[in-house]
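Worksheet: the structure to be examined is printed underneath.
What you see is the complex with one protein chain gone and the rest in place.
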Amino acid sequence: MTAMPAWLARAASEALRRFGPVLALLLMAAALSLLSEHFLTLDNLLNVFRQSAVNALLALGQLTVIITAGIDLSVGSLLGLSCVLAAMALKAGVPSAAAVLLALATGAVLGALNGILFTKLRLPHPFIPTLGMMNVARGLALVLTGGFPISELPSPFRFWGAGAVAGIPMPVIVVLFFCVLFHLFLTRTTPGRDLYAIGGNRQAALLCGVPVDRRLILAYSLSGLMAGAGAVILAGRMNSGFPLAGVGAELDSIAAVIIGGASFFGGVGTVLGTLVGALIMGVLRNGLNLLNVSAYWQTVVIGAVIVAAVWVDVVRQRAAPGR
Amino acid sequence: MRNRRFISFLLVMLLGGAACSRSAKTKKLDIVLVTKALDSEFWQRLKSGAEQAARQNPEVRLAVLAPEREINIDQQVAILEDQILKRVAALAVAPAGVAEIIPVLEKARAAGIPVLIVDTDIPWPHRAGFVGIDNRLGGRMAAEFIVRAIGGRGKVAVIRGVLGVATQEDRLAGFLDVIQKVPGIQFVGAQPANSERALGMTVMENLLTRHPDLRAVFATNDQMALGAMEAIAARNLTGKIVLVGFDAGREAVRAVLDGRMDAVVAQFPERIGERAIQEAIKAARGQPVEKFVDIGTGLVTRENAHEFLR
Partner (left out) sequence: MTAPLLELRDIRKSFGGVTALDGVSFQVLPGEVHALVGENGAGKSTLMNIASGVLQPDSGSILWDGQPAPDLDPRKARQLGIAFAHQELALVPQLSIAENIYLGRHPTTPKPVVQWRVMLERARQLLAELGRPLDPSLPVSRLSVGEQQLVEIARALAFHARLVIMDEPTAALSEHEVARLFEVIARLKHRGVSVIYITHRLKEIYQTADRVTVLRDGRHVITASVCELPHDTLIRHMVGRAAQDQLPPLAPPPSPTTALRVENFTARGRFHDVSFSVRRGEILGLAGLVGAGRTDLLEALFGAAPADSGRLWIHERPARIRSPLDAIRLGMALVPDDRKAKGLILGAPLIWNVVLPSHRRFLIRSAEERSQTESIARELRIRAAGFDQPTSSLSGGNQQKVVLARWLLARASIFLMDEPTRGIDVGAKAEVYELIRRLASGGAAIVLVSSELEEILGLAHRILVMHRGRVAGELPREQATEEAVMRLATGGVA
């Protein structure tokens, strides 16, 4: 490749892996602040965080699953179903706190079901059960509501999505909270490390005594839980539990995780990277909105960014193989 | 070194996008039209009507934006939030939802931006005005045509757009107003197809399977009607089932002329767009705005179709 000494190539590769996404984000922000006077204002930045919050939450759950070399295609539909169930409960007079718990529980339980189907039925790939769940959950949401949105939700519930504390929007606080939680889980606990081990080499992890099936069920359950959390935020923001909530959100969550530097083959990925990945997507969409660029072009740009992110990772791997 | 390439690639994309909008520092009146989507002729014509109005007022700078699909309500909210931040002079919005959109419209009001509602009305008391059509009347017109065409007897179905949206509800309601009064007609149901062509085709196929003796179909927008038309043609039933659409875009009108569709309720999207921007400009300038503008509807049939193909 180049005539770079081996140690320098490895150091550069590590730096790129850790800071690549952050660098990209900062550069993007710098470019946008030059192109639009509105970008670097407090109001706009808060907008960006608010708009990226749901994706960031889903992406944290997706990260957990992708680390194990899996994938969860059902998060968008789980979000929609949780949204609808919470809204229906609220309309039936259930207190807001209970409705929040209901949304979280719906996600966690159905997520666990994904994990159970994948492990106990010995399915070859998590694509299969999560694809099935994607359709079942979406269908249920539509059946339960007849297709109609359930609107006008009580304000204690809406607070999570639409409220603020000391000027900081609640979605931001919720995202930061879960980021810290997931970071600690993945880096400081044995179950978290087990997930990386499973993604790195499932058979070897099994032979080292890792309870693989139990951990996988946990990973998919966490992914579902985050879908429930996203549902609460989204319903609060939209003031409505609409059955088509979250359509396409699973792809956005996967994009955020990949842009953030995780590998599809498992064993690699960080919370910071994922958060930055979600912010990169949010910044791109927001920046292009401010520049009055059509939504179709935004999709093209995001696709290009995903390819670029994977390409950078491949190049980095070639320069310093093994990591 | 590779990072540099990636960054410059990104910058090129961004600058390319920015080229679509000038950030000149002249004193222009920024008007933004946000529609539900731009994926159909209806919205494209509404957009061109709006651009026409903007051209007649040189101090106006118009931007037309929309989410990728009509069902992406949260994307529309994000677009509106970002435009409100820019303190535009006025907003014209075709809302993708009701309760979902009102909070962000309230933000516009708080920022002092007048908001005009276009095409789909919503029960928000602080709107500057409404420009659209009487959708209920349009539905009635479609129903009357069908009743005449099938001689008052037979099975009839409706293919409709996103649930909970006023325009679609009104068209269906108007249709049912007339249909339910005719004893010989059996209404087999209204199936949603999200105003999308592919979904319209699928829904029509399923309807034909369940009701092989279906006599007429009303699709509440052109895209779904065109999709249904393909499904009918695939089973060689063209001409045997009465198909009525809504919007009267070029493609639909040509289909009526060719005999593949029977009638279309005409909106005049260019006029809607043009009038909407005219009223928005008035609102931006602080002048009084018309509270309710009905652009009017017509019915396109084989006889008068050529008139609609200007």
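Here the chain labels run A and B in written order, and each chain numbers its own residues starting at 1.
In the analysis below, a contact is a pair of C-beta atoms (placed from the backbone, for glycine too) under 8 Å apart; a residue touches a chain by one contact, two chains touch by 3 or more.
Because the structure is predicted, anything quoted here is derived from the model rather than measured.
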Among shown chains, those touching the left-out chain: A
Which of A:Val210, A:Ala227, A:Leu275 or A:Leu291 contacts the chain that the document leaves out: A:Val210
Options A:Ala31, A:Ala87, A:Leu153 or A:Ala197, residue touching the unrepresented chain: A:Ala197
Among A:Pro169, A:Gly224, A:Gly267 or A:Gly282, the residue in touch with the chain that has been omitted: A:Gly267
Absent chain, residues of chain A that touch it: 4-6, 9, 187-191, 193, 196-197, 200-201, 203-211, 267-268, 322-323
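Note that only the chains that are shown with their structure count from here on.
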Chain A and chain B: spacing of chain centres that average the CA atoms, whole Å: 33
Of all residues in chain B, those that touch chain A in their complex: 2-3, 6-7, 9-11, 13-15, 17-18, 20-21, 23, 32, 38, 63, 65-68, 71-75, 77-79, 81-83, 85-86, 97-100, 102-103, 162-164, 192
Residues of chain A defined as touching chain B within the complex: 16, 20, 23-24, 27-28, 31-32, 35-38, 41, 43-44, 47, 50-51, 54, 146-149, 151-152, 162, 234, 237-240, 242, 244-245, 247-248, 285-297, 299, 301, 304-305, 308, 311-312, 315-316
